[in-house]
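What follows is one structure encoded as structure tokens, with my remarks underneath.
Missing here: one protein chain of the complex. Every other protein chain is in place.
Coming up: subunit A.
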Amino acid sequence: MASTGVKDFYRQKKKGGVAKTSSSSKKKTGASVGASNPAQMPALISHGSLDLEDDFSEQEEQLRQFDLDMKFGPCIGVNRLQRWERASAMGLQPPPHLRDLLTHASSVKNRNTQCLWEGKI
């Protein structure tokens, strides 16, 4: 267990420049400020996954904006697809392309299905 943890932490090749500038060029919202910190000690992560920059894509940004939109209700405690379905059933008209994102992405990456606070609160 320890060796794989160390391997993930000390990346073999630098991701550096490209990812960093793309995240900082976006408008600074509350979500992205916390997320763009690359130096995270494994000891400080309780049971969430490592928050690496390369997972912070344009799609994730859109999903995070969806999470934080008060119109659709609280985001903690339900997964994103459930929240989308609930918003849709209430007639709040959540953006339809997000639903496609969620149903497609859930098979690719596990993390997109949960809201941005999942495992951190």
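Observations
The rule is simple: contacts are C-beta pairs under 8 Å (C-beta built on N, C-alpha and C of every residue); 3 or more make two chains touch, one makes a residue touch a chain; residues count from 1.
Quick note on the criterion: contacts and distances are computed from a predicted model.
Of the candidates "WD repeat-containing protein 46", "DNA polymerase delta small subunit", "Beta-hexosaminidase" or "Dynein light chain Tctex-type 1", the chain left out of this view carries the UniProt protein name "DNA polymerase delta small subunit".
On the side of subunit A, touch with the chain left out of the figure occurs at residues 70-71, 73-74, 76-79, 82, 85-86, 89-90.
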